[in-house]
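Sharing a structure here in structure tokens format.
All protein chains but one are shown in place.
So that you can tell them apart, the chains are marked A and B in the order they are listed, and the count of residues begins at 1 in each.
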Amino acid sequence: MALTISCPVCGKRNGYEFRYGGEDKGPRPDEKGLTPRTWCDYAHMNACVAGVQKEWWCHKNGCGVWFTIHRNTLTNLEVDGPEVTS
Amino acid sequence: MIQIKKRSPIHFKAGIEKTEERGRWTVVLAYKDEGPGPYLVDLSHKTRWDLQDKNLSGFNPLGREVPVAPGACHLQDGTLIYRMNRTQAVIWQLNAAAAEMPGESAYTNVSDVSVGLALFGRNALAVVEKLCALDFHDPRQKPPFLLQGPFSHIPCHLVLMERGQGHDGALLLTCSRGYADSMAHAILDAGDEFGLRAAGEQRFNDWLERLSGHQRQVDR
Partner (left out) sequence: MRLERLPTLRVNPSEQCTVNYHGKSYQGVAGDTVATALYANGVRVFGRSLKYHRPRGLYSLDGECSNTCMAVDGIPNVRAENTLAKNGMRVAAQNVIGSADFDWMGFMDKADWLMPAGFYYRTLHKPARLWPLALRQVRKAAGLGKISPDFKMKGRFSEIYPTADVCVIGGGPAGMSAALAAAESNLRVILLEARPWLGGCFDYRVSAFDAEKKLFERGRELAARVEAAANIRVFKHAPNVGIYNNNLVTAFQIGPPDGAYDERYIEIRATSVVVATGCIERPLLFENNERPGVMQVGCAHRLARTYGVMPGRRAVFSIGHDMGLEAAIDLCDLGMEIACVADIRDDGQAPDLLMALAERRIPFLKGWVAARTHGAKQVKKVTLRSIEGSVKRQFECDLLVASAGFTPLTGALTMAQARLRYDAHTGYFMPTQLPAKMHVAGTMTGRNHPLSIEASGRLAGLRAAADCGADNADAVTVADTHLGRLPGPERGTKLVTAPVKGRKSFICFDEDTTVKNIKQAIDMGFDVPELIKRFTSAGTGPGQGGIPGHNLPLFTARYQALSGATPLPTVARAPLVPTLVATYAGAHHDMCKRTPLDELQKRDGGVFRRIGVWQRARYFSEDLSCREEVLNVRNNVGMLDGSTLGKFRLHGPDALKALQRVYVGNMAKMSPGKIKYSAMCNEDGCVIDDGVVVKLSENEYYFTTSTARAGETAEWFRYHTRYDGWDYHIVNLTDGLGVVNISGPNARKVLQKVVDADISNEAFPFGGYREFTVQGAIPVRAMRLGFVGELSYELHAPAACMVSLWEILTEAGKEFGIRNFGVEAQNVLRMEKCHIILGVESEQRTNLLDLGLGFLWDRHKTDTKTVGTVALRQAEGDPNHFRLVGIEMENPERAPRDGSIIVDRRIRGYVCTARRSFSLNRAVGMALVEAESAGVGTRLEIFEDECDGRRLAARVVPMPFYDPPGNRMRM
């Protein structure tokens, strides 16, 4: 509830306006050569960083845009960049 | 033979004072006992177009330019254009006569997709504050401006048209048409303590005329 997220279109808003889209893992891999294991790694495995991670959010109750932010998972606060800002 | 009518999804309980037949719509011009404000006006018969394209600067809906920054609004001759994001804008014809939609496929007529409501007058923003956590009092934002976000928990386009003393002001909002009845009920309920009443289109037209007149003075 208390989390705030900065939407690139609408600005800083309450977290409950957004949907979480998972860690940023890069574009979908090519299907050729994928093993069940490599596919699973892409689709389901997460780094679960205790610190700053880049992640996707959708402003579902607002402009509907998907975007990435950096969030410190220890404080549940959005941070400016990938570095740990304490 | 059944007469074909267009119908609003909103039915105010207030008694109807005066109506006008317009196209297939029966537009309520005034309700009985509208009071001194604030007012809630049903704008579901107004035409609205969705415009989406990678390059919005290449479009001139009704001869106007599309505002550049997301959230920016432009009101002229009763037509409101607001920019939603990088690729999307809405053209909302708030005056009585609606123009023909341009043929380009970037346009979609969305008049029926969402319902439009106007909430304006004394303490109108005090009603807003009860239903919505968005900041319409932000001094850095000058009306008119658009916020997209939840209003009574429902995603809406919210255009703050005017901000006056204290909580006086004017807000135009649109939400999915299916929510029209719930939304009107929630707003009237929240506005009860401030004397909010349903009002007819005349009240809206008068307000829009005054706002536009004021704006023309500012423009000069």
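Convention: contacts are C-beta pairs under 8 Å (C-beta built on N, C-alpha and C of every residue); 3 or more make two chains touch, one makes a residue touch a chain.
The model shown is predicted, which means the values in this text are computed figures rather than measured ones.
Student: I'm checking contacts with the chain that's been left out. Which of B:T19, B:Q52, B:Q76 or B:N95 qualifies?
Tutor: Reading the full complex, the residue touching the unseen chain is B:Q52.
Student: Given that one chain is not shown, which residue among B:E65, B:E193 or B:D206 touches it?
Tutor: Counting the whole complex, the residue in contact with the absent chain is B:E193.
Student: By the contact definition given up top, give the residues of subunit A that touch the hidden chain.
Tutor: 1-4, 14, 19, 21, 26-28, 30-32, 34, 36, 39, 43-44, 56, 58, 60, 64-66, 75-77
Student: What does the interface between subunit B and the hidden chain look like in terms of residue numbers?
Tutor: Considering the whole complex, subunit B reaches the absent chain at 1-9, 11, 24, 44-45, 50, 52-54, 87-88, 105-106, 108, 110-114, 129-130, 132-133, 135, 137-138, 152-154, 176-183, 185-186, 189-190, 192-193.
We take it that only the chains that are shown with their structure count from here on.
Student: If you average the CA atoms of subunit A and of subunit B, how far apart do the two points sit, in angstrom?
Tutor: So the centroids are 34 Å from each other.
Student: Over in the complex, which subunit A residues touch subunit B? Could you list them?
Tutor: Those in contact with subunit B are residues 9-10, 13-14, 16-17, 59-65.
Student: How about subunit B: which of its residues touch subunit A in the complex?
Tutor: Of all residues in subunit B, those touching subunit A are 70-71, 84-86, 133-134, 147-150, 155.
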